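This structure is in structure tokens; I'll ask about it shortly.
The complex is shown incomplete by one protein chain, all other protein chains being positioned as in the whole.
Which chain is which? They are A, B and C, in the order written, and residues in each are numbered from 1.
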Amino acid sequence: MDFSYTVYILLIPLALFLILGFGSKKIKPAISGWIGSLGLGIAFILSYYTAFQYFTHGKVNDVYQTFVYKYTWISFTDKLHIDMGVLIDPISVMMLVVVSTISFMVHLYSRGYMKGDDGYTRFFAFLGLFSFSMFGLVLATNIFQMYIFWELVGVSSFLLIGYYYTKPSAVSAAKKAFIVTRFADLGFLLGILLLSYFTGTFDFQVLNDPEGAIITQGVAQSFMGLSVITWALMMIFIGGAGKSAMFPLHIWLPDAMEGPTPVSALIHAATMVVAGVYLVARMFPLFYFSDDGFALQLVAYVGGFSSLFAAIIALTQYDIKRVLAFSTMSQIGYMMLALGVSKYEGHEGLGYMASMFHLFTHAMFKALLFLGAGSVIHAIHSNDMRDMGNLKKYMPVTHVVFLIAALSISGFPGFAGFFSKDEILAAAFENNMLLYIIGVFVAGLTAFYMFRLYFNIFWGKETKYDHTPHESPASMTIPMIFLAFMSIFAGYIHFSEYISADRMPFEAHLDITLAIVATTVGLIGIVLAYIFYKKPTNLADKMVAAFGSFYQWTYRKFYIDEIYMFVTKKIIFARMAAPMAWFDKNVVDATMIGIGNSTVKTSEKIKGIQSGKFQDYAMSFIGGAVVIAIIVFYIWTK
Amino acid sequence: MERIVFYILALIIVVFAIASVSSRKILRAVIYLLFVLMGISGIYFMVDYSFLGAIQLAVYGGGVIVLFIFSVLLVHHVELELEVTPLRKKLIAGAVVLTGLGISLWAILTFPFQQAAAGRTIEVSDIGHKLLSVDAGGFILPFEVISVLLFAVMIGAIVIAKGKKLNK
Amino acid sequence: MIEGISIYEILTLSTVVFFIGVYGFFTRENLITILMSIELILNASALNFVVINTYLYPDFLQGTVFSIFIIAMAAAETALAIAIIINLYKLVNSVEVKDTDTLKY
Partner (left out) sequence: MDILTLFVVVPVLTVFALIFTKDLKQSRVVALIGMAVQLAMSINLVFAYLKERAVNDSIMLFTKDAMWFETFNIHYSIGVDAISVLMILLTSTVVFAGIFISWKINDLPKEFFISLIILSTGVFGFFISLDMFTMFVFYEIAVIPMYLLIGIWGSGPKEDSAMKLTLMLMGASALLSVGIFGIYFNSGADGGPLTFNILEIAQVNIPLEAQKLFFPLVFVGFAVLGALFPFHTWSPSGHASAPTAVSMLHAGVLMKLGGYGVFRIAMYLLPEGALHWNDFFLVLAAIGVVYGGMGAIMQKDLKYINAYASVSHLGLVLFALLMINKVSWTGAIIQSLSHGLLTALFFALIGMVYGRTHTRDIAKLGGLMKILPFIGAVYVITGLAYLGLPGFSGFVAEMNIFVGAFQHDDTFRRVLTVLVVSSIVVTAVYILRMIGKIMMGPLEYPKGVEMPTAAWYEKVGLAILMIPVVMIGVMPFGVTEMIKESIQPFLERLL
């Protein structure tokens, strides 16, 4: 099979970016929207074609093969070189499908959503740049290529969050997102340096080969009881955690909601934020085999904690996009958890499959949720759920698709989220009871906050609106309907036939017992939300009062932002940078100036010697002669 | 006898030299200088260089000192007191001079001079011959140079001193 | 040659006069007195020429001749210097060293 055409999936969005970016002044908005959508449409079709080709013909001896097309971009040493190219294997193909689907839908949707905006063309240019970077990240053949596109993704995210660049909150959110992820990328980069130094390669295929020397023999050096590779992997995971908004590097994600809503749907829900999950999945064999999966344990616990943490915060937020943002964080934690509890071979690799499965379904319903939220925001120009109510009357389509997505994420039987979540819980149940319990609890919480959101927006009492809300145009509803379709039916794909840790298809069954438990918990959540929020009641306020300060803590997102602000402003800026600037001005520079000034002062002092009085000169002359005479006589008589 | 005369002369020379460089009245200083010059001419006479002593008296005592006196009278009131030199400067100068004196005397007094036996008395004619001699060791050329110099100085002194009066 | 007086004593005398002249040259503030100090210095050196001629090389005349030249030079120099001083006096109405500092830094 030849998959080299996949490179066009990469190049089309780049071309879009260049065309729209350079022509942003000349191309008319209507045309640029069409150009963007058309380009992504082609990428979309190519991706589905690739998926079809690969999953039907990509197997040899029942094992999915890897196809690599690359050339050397920079070579450092004989062994270490950065290649650019495409790598086709099950997870990259799956990601291609995810990214191209969501990106295409968002392009279509944005044509309606962004209509009339000043930077319409610029917006599509940035979307093109993002799609290019994300495809590049997905198709990376080696860890350094991944890092390169990882950075590019970060930058496109920066540009898109800061799209409304005159809004100070958007600018600071963009900066925050970039700097926090950059900080995480520092870990990533150091991990790469460490890993590449000890293994002598960047290449995923060499690194991940379970029969290869790196995994079977390991590396001799160890540090604090763990092999260097484990350390490197943990550092790399910091990078992944930064992009995927895992605790404690999640602080940028809620703020990132300052960007236009389609961007949140594309970048901060479906694609970029799962890059961390993809990274761990990409290096799964290495994670799994080095030091008996120590790094993987870390992934599992970070994921589990983040999912719980974010779910709790999501309960109390009023900004609908922020609720969705924390929900995203929580669901990504789920995926991390699934990866972390996974094993390698056959059915034991259920977690790996489940994680990818959930990534896939989550992308669909979360993007849909965001697009739905965007549709609502578009209609009433507010993000706050307290400004909304009874919108089902005005926005029937949005209401239905939103409900589908909410049911899907809550794990309602028959919807996509149900299947993927069930696999995750099954994997956790088999391997780690604690994480299983967290998972189940989070499932309940998810159902609750999702329906809190849903009821608050579409039910409840009708708020007074400045102008009557109206349903969004077809350009926005059609993509939502498509995603709603996916949110239901994506769950029926037999993922285990396509994706598994060891590349061999296996049979995964629905575990009825676990499914019943999870469903019950989910239903309890929904019912509670129904009781609380379906009709205006004061139950919610009573709950708030009952939890007291814990509610406050949750509402303020456990003050993590404040801690960060304290560390950066008070410690790094005030205690490090400012003293350094002071030091530079008053010590280093002052020393240099002092040398200059003391020269001037000395010369002021001694210029009197050159008095212009011949008597003084004569005196110096005779004095000098006398001194010389003394010296000469002294030497002479010695 | 001669020793005593020499010491008296030496005393006069040194005392008046000091007085000459430290007196605050300029005319007195000039007169003290005259005594010094005369004392030195006395020493010339004592070493039997009568011609030289005579020149010393004539040129210095008769010419130079008169010039000084004239110039002093031209530019000063007779009773004008000179400005006092700052003590610091005096001390530094004194230190330099004393050190220099010390090292010079030490050099002179430790140097073993080979004193020759008494020679013949120098006649004026000898000097005249020597000055105008064109043989090896003759001084005709410097002599002529000096005479030209003196002539030039004469003209120069007139030209300069005549000058143009600028401050009316 | 002076009976009972060695060259050392006369040289000592001339050295002392020389340094007195130097001292005067250093400390005097008036151009005329400075010139006088120079006369002292010149006389001391002339005396040295003569004495060394007499005591060490009585058969030669060089010392004497040089003394004559020195006296001649001194006279010339004095004449010229005094001319300059007088001219300067016309110009700045002073012969003090401190007033002639136009070229000082």
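The criterion applied here is as follows: a contact is a pair of C-beta atoms (placed from the backbone, for glycine too) under 8 Å apart; a residue touches a chain by one contact, two chains touch by 3 or more.
These numbers come from a predicted model, not from an experiment.
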Contact set of the excluded chain (shown chains only): A
Selected from A:Ile31, A:Val63, A:Leu193 or A:Ala474 as touching the chain missing from the view: A:Leu193
Positions on chain A contacted by the hidden chain, ascending: 25, 72-77, 80, 82, 144, 148-149, 151-152, 155, 158-159, 162, 165-168, 171-172, 174-175, 178-179, 182-183, 185-186, 189-190, 193-194, 196-197, 573, 576-578, 580-581, 584, 588-589, 591-593, 596
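Rule of thumb we're sticking to: only the chains that are shown with their structure count from here on.
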Chain separated most widely from chain B, comparing mean CA positions: A
Separation of mean Cα positions, chain C and chain B [Å, integer]: 5
Distance from the mean Cα position of chain C to that of chain A, given in whole angstrom: 98
For chain B, residues contacting two or more additional chains: 93, 96-97, 100
Chain C residues counted as touching two or more neighbouring chains: 22, 26-28
In the complex, chain A residues that touch chain B: 619, 622-623, 625-626, 629-630, 633
Sites on chain C touched by chain A in the complex: 22, 25-28, 34, 97, 101, 103-105
Footprint of chain A on chain B - complex, ascending: 92-93, 96-97, 99-100, 103, 106-107
